[in-house]
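For this depiction, one protein chain was excluded, whereas all remaining protein chains were kept in their positions.
Should a chain be cited, it is by its letter among A and B, assigned in written order, with residues numbered from 1 in that chain.
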Amino acid sequence: MSPALRDVAVVGFAQNLADHDRERNEVEFIIPVVRDAIAQSGIPRHDIGFTVSGSCDYLSGGPFTFVQGLDAVGAWPPIKESHVEMDAAWALYEAWVSIQVGDVDSALIYGFGKSSLGDVHEIFNLMNDPYSVMPLWPSTVDLAALQACAAIAADVTNERELAEVASRSHTAALANPHAIAGRDASADVLLAEPVTHVPLRDADIAPITDGAAAIVLAAGDLARKASSRPAWIRGIEHRIEPLALGVRDLTRSESTRLAAEAAGVADGPVEVAELHTQFSHEEPILRAALGLAPDVPVNPSGGPLGANPIMATGLIRIGEVATRITAGDVSRGVAHATQGPCLQQNLVCVLEGETN
Amino acid sequence: MTEVLLEQHVLEYPGGYTRSTGPVVGRFLTGLRDGRFEGIRGGDGTVIVPPTEYDPYTAAALSEFVEVGPAGVVTAWTWVAEPRVGKQPLDRPFAWALIKLDGADTAMLHAVAVDAPDAMSVGLRVQPRWRTERIGSIRDIEAFVPEGSEPLVVPSPEPDAEPVTGIVTPTRLDYEINAGIAPSKYLRGLAEGKVIGQRAVDSDQVYVPPRGSDPTSGEPTEIEVEVADVGTVTTFCVVNVPGLSELAPEIPYVCAQILLDGANTAWFGLIQGLPADEVRMGLRVKAVWADELIPNAASIKWFEPNGEPDTPYESYREYA
Partner (left out) sequence: MAGQLTAVIGVGQTRHVTARHDVSIAGLVREAAVEALEDAGMDWSDIDAVVIGKAPDMFEGVVMPEMYLADALGATNKPMLRVHTAGSVGGSTAIVASKLVAAGIHERVLTVAFEKQSESNATWGLTVAMPFQAPLVAGAGGYFAPLIRAYMARSGAPRHIGHLVAVKDRLAALRNPKAHLHLPDIDLKMVEESFLLWDPLRYLDVCPSSDGAMALVIGSEQVADASSSPKAWIHGTAMRSEPTMFAGRDQVSPQAGKDCAADVYEQAGITNPREDFDVAEVYVPFSWYEPMWLENLGFCAEGDGWKLTEAGATAPDGDIPWNPSGGVLSSNPIGASGMIRFGEAAQQVRERAGDYQVELKTGKALGQAYGGGSQFFSMWVVGNRKPE
């Protein structure tokens, strides 16, 4: 990363998640996370320089759904604001870029979506090749299962390892007040449960989650004022691969490897990693791509297997690492976000506490 | 405990999306219609199936077609125990597979029709079962089956048929949408013949209809304020476009922004009860309620003049 870049840190993070919420609408999920993240930062709402959100109109089945989200932000007087139709981790990237340009020193990022409104696994079939795949209607779980099969066939992982990932994640999720799924089940218990999407079991698949999350970024001295221990972004990079599943090597995540290299993951010790793993088999693939040593704790929050508010899940990974840095539990960590079928596009963010 | 307000919602472009394919995809689909698989040679010599228009790694436009298949080998598979009937290729449980056709260097996705998952394996050789009626679609293959498990019927192409240039893709998505807590309160008010707006604690601005927050501050609008069902037309237009909505009256009809007495935001509604060319800014109107009141915006059918003198422009000017 170029030394000319500004130091930017996470100084506020909030999440608000639920399991199939029939009461609240999207705006009602966003209001508390925006309020709480801003309150944590201590930066007055109207001093926040730039606002960016990430969401997907198709989750709610209507065009321009993201516009409603703006009602929760307090966009008056008018604000500098943008939106990406991507996981909010990429909205955070856009906000980080804006701070780098130099005309703003802080940013509010929020991501939201209610995956429970439609059949979310079916909706994202519309991301597939419109001519040769979409008319077949494979679900996202179907495609993930194909990747799991390929990974097992190539000895990148195995059924027991999947169960161990799931068991560890669900146990960790129990301790996470925001997670909506979580239980105490050993790998053996999980292995005895039925395989529902060969080779995946239900415990290997992230739960349908409604929710929103928000992060506040600040630069330099503003960050030091806003947080006793800011979580500095030392590197943030993303890369995309070709769409077609058959063209890619599904047993590896090349774009994650490239992003990790560019972001400088290997420049220091990785004490914790939060990975955007919506399916257990993605963890060994991503560990390898990120070059994580076997003893690096992955998804102490429980990860997406504990809660998967699509469009906010990647942003939450960044928030979870930042939280542990700010709490002083770790001094350096990696957050990962993904979108597209079978890990097509990946973002890697390296965060670090103040090095005094 | 009041019932949650839920409504079914269908997102579907009537008739399906009409997608033009361009020459490369068009040729692939024409091949399928003719009972033939074609891949395309990438920059590094690999044969890509299904053919991509552009090299996945160099972005170069590709043009060299290579016939492949019809049989191939499964490189990955999974099982669909509960097919999405009417969407997925088969109505009974089946396998998805990535299939590398003979001569191809990349695998394509399709269904494999077998009775149980134990019939599937990585390395299984499969062959296509073609539909008798083919139109130039990935679904011209009904499914793949294990090689040799049935005769391979190779269709004969129709002579003189035009190349495929497009496909039609029906896309229906179903949702169950909830109203939200703040909108629900307002909608229940409508079911009782009342218009109940909301404001935030620190503000006197009453929002009708409310969406949960005061947009200027982001604060929740927790205080309910009943407003009148009578108000002023602040601006309007005469709609002369037929068929915009099932709910639209005969053209010409008037759509207006109406500032209800006590509210600080405008209501978008229909104006009826007078000729369209007599509607004017400042007109005083009252809501005409439906005979049967339900927690839905349709409880107010439209607004009609209530006979009061027009509101002077200056007093609603900031809303117009």
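Basically, a contact is a pair of C-beta atoms (placed from the backbone, for glycine too) under 8 Å apart; a residue touches a chain by one contact, two chains touch by 3 or more.
Quantities reported herein were computed from a predicted structural model and do not represent experimental measurements.
Check B:P56, B:G72, B:P128 or B:G231 against the missing chain and you find that the one touching it is B:P56. Within the complete assembly, residues 5, 7-9, 11, 13-14, 17-22, 24-25, 52-61, 165-166, 169, 171, 177, 179-180, 183, 187, 205-207, 209, 214-216, 234-241, 244-245, 247-248, 252-253, 255-257, 264-270, 281, 296-298, 313, 317-320 of chain B touch the chain that is not shown.
Listed by residue number, the positions of chain A touching the unshown chain are 2, 4-5, 51, 56-58, 60-64, 66-67, 70-71, 75-86, 90, 93-94, 97-98, 100-103, 123-124, 126-131, 134, 237-244, 254-255, 258, 339-341, 344-345.
To be clear about the criterion, only the chains that are shown with their structure count from here on.
Centroids built from CA atoms put chain B at 25 Å from chain A. Across the complex, chain B meets chain A through its residues 4, 6, 9, 11, 17, 19, 21, 25, 28-29, 48-50, 52, 56-57, 75-81, 84, 87-89, 96-98, 100, 106-111, 117, 120, 122, 137-139, 167, 169, 171, 173-184, 211-220. Taken together, the chain A residues at the contact with chain B in this complex read 21-28, 31, 34-35, 45, 58, 60-62, 68, 70-76, 117-119, 122-123, 126, 129-139, 142, 145-150, 153, 196-200, 242, 244-247, 250.
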